[in-house]
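The complex appears here minus one protein chain, its other protein chains still in place.
Going in written order, the chains are labelled A and B, and every chain counts its residues from 1.
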Amino acid sequence: MMNTLLKLNDVHTHIGQYHILQGVNFEAIEGQVSVLLGRNGAGKTTTLKTIMGLTPASKGEVEFRAQSIRKNPTYKVAKLGIGYVPENQGIFADLTVEENMKVAMRKEDTSALERQNYVLELFPDLKKFWKKAGGHLSGGQKQMLSMARAFINDSKLILIDEPSKGLAPIVVEKVMEAIVEMKKQTSIVLVEQNFIMASRIGDTYTLIDDGRTVHTGKMEDLVHNEELKRKYLGIG
Amino acid sequence: MKITLQQISFFLILASLVILPFVNDSRTLIILLTQIFIFGILAMSYDILLGYTGIVSFGHAMFFGIGAYTTAVMLKQMDATLTMFLLSIVTGMFFAGMISFLVGLLTLRLKSHFFAMLTLAFSGLFLVVAEKWRSVTYGNDGFTFRAPDIFKERITFYFFVLACLAVIFIALYRFVNSPTGRILIAVRENEQRTKSLGFNTLHYKVIASVVAGIVASLAGSLYSLSLRFVNTSVLTMDITLDALLMTIIGGVGTLVGPLLGAGVIEYAQHALSGLARDYPIFERWIIFFGILYILAVLFFPKGIIGSLRMLFWKWRSRRKGNKKSPAALPHKKERFE
């Protein structure tokens, strides 16, 4: 029996006067990589922000481990164990790599330090630039730092928004490997435009179009469904 | 031509204000009303900025002061005739227009905080100049001057100010309902979007600031003539605060609201300073206004007129059963920045 970690049920979100999400249904299963797919502007990023409480849902239900988190402020969502890696990585530019890690670490106990060692092995670059300001890192390094930061607090679930965006193919490869590696310890929700990457590491997919969930299923089924891919992703 | 309800009420109110001095020629009342009209003009000019364009200026006293000093200096140094007075009004407006144009061009690009702060500093600068340039302004002590003979009679001045008020009201009303005025409202509602529609928003904000500056200068000219005296107090923060208070309490973005606000505030000041003779706490009447103002910003941001308008719309839509909401209500939250 697979455990549902996160569940979105008919979620609607307004930003200002715009009705961005108009009925998103989504589930993330424990120990898996759940991928959100869809065209630009379909509402994938907003879905992640809604989960985090950054753009709270105006209607519908968001449940994390069978507990409603829809009305929780962002910091409480984070404390429940959801890590967030935003599209722009959200690195504090004036803080060093070390400080970026430290500010994320809610408890500086042995397990946190163990996890820190673990991610530093995963991303040796971070160790190398430990004292360098976040703003001076390359795009790939920022991505790694952001992922490491989300991982450090024993997160049960990490939301990653378009990790491959703007990165060189070889760096994308590294990031993907890291996600696969992290999957051993946590669950992941991934927003990804790069379908080849997404299909390689994703377990399940949810297709969003115009702010609505239009399709959901196992990743291997989508890979062979040319019609869906053409209709919603413009590929195939 | 169709005559609207607004036009009828405008003429009715105007007519009763014209008749009033013949019914009750109490000197205090005439002076109080003159004062209300002058500050009404100032408050309306402020409304162009705050209510219609969504700009907070803390330097509006600067333009009021320019008008006040131009009139005072010209009447004192040259000749106390009506022509000179009218000329001084025009000169004051010209200076105010020039300065608001230059200041606006330089500062209106900045975000609201910085603009507010910079206008505060600029008007502070004017205050300093007025205090130091003693040969002309007599500094903080100020100076008295003679009014043109025709205004020796309070009543004539009352009518003159009333006429100015009516003209300015109509002019500003037309201005805010003109295409330019519509764009100003768009800037207030969402500057970013107005910009992306292809409007040069800086250009429109400068227009608003020049119009507001010119009208404020007129109010200043009338003010110093009403006192036949001027000193640096016309350039202080208090003047700007008065305008702010009147606009907010009356109702931003309504033009009529600030007029009403001017009436309320001026009358309350008058009444409270009367009370202060018996109860010293009322000497600090400004506290009551301050608290009132804070409460207004928090709970009553549409002011008297704005709130009444809301009620009216609700009532009408309930009666008609349609759900159309009032268009473009002021003080929408800034969301996109």
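By definition in this document, contacts are C-beta pairs under 8 Å (C-beta built on N, C-alpha and C of every residue); 3 or more make two chains touch, one makes a residue touch a chain.
Just so it is clear, contacts and distances are computed from a predicted model.
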{"item": "From \"Branched-chain amino acid transport system permease protein\", \"ABC transporter ATP-binding protein\", \"Fe-S cluster assembly protein SufD\" or \"Chemotaxis protein CheE\", the hidden chain's UniProt protein name", "value": "\"Branched-chain amino acid transport system permease protein\""}
{"item": "Omitted-chain contact residue, chosen from B:12, B:29 or B:121", "value": "B:121"}
{"item": "Residue, one of B:7, B:77, B:112 or B:144, that touches the chain absent here", "value": "B:112"}
{"item": "Chain not shown: contacting residue from A:18, A:75 or A:130", "value": "A:75"}
{"item": "Touching the absent chain when the full complex is considered, from B:197, B:287 or B:311", "value": "B:287"}
{"item": "Interface residues of subunit B (partner: the chain not displayed)", "value": "50, 54, 56, 58, 106-107, 109-114, 116-118, 120-122, 124-125, 128-129, 132, 191-192, 237, 241, 244, 248, 281, 284, 286-287, 289-291, 293-294, 297-298, 301, 331, 333-334, 337"}
{"item": "Where the unshown chain meets subunit A, residue by residue", "value": "52, 54, 73-75, 78-79, 84, 86, 90, 92-95, 99, 102-104, 106, 149, 153"}
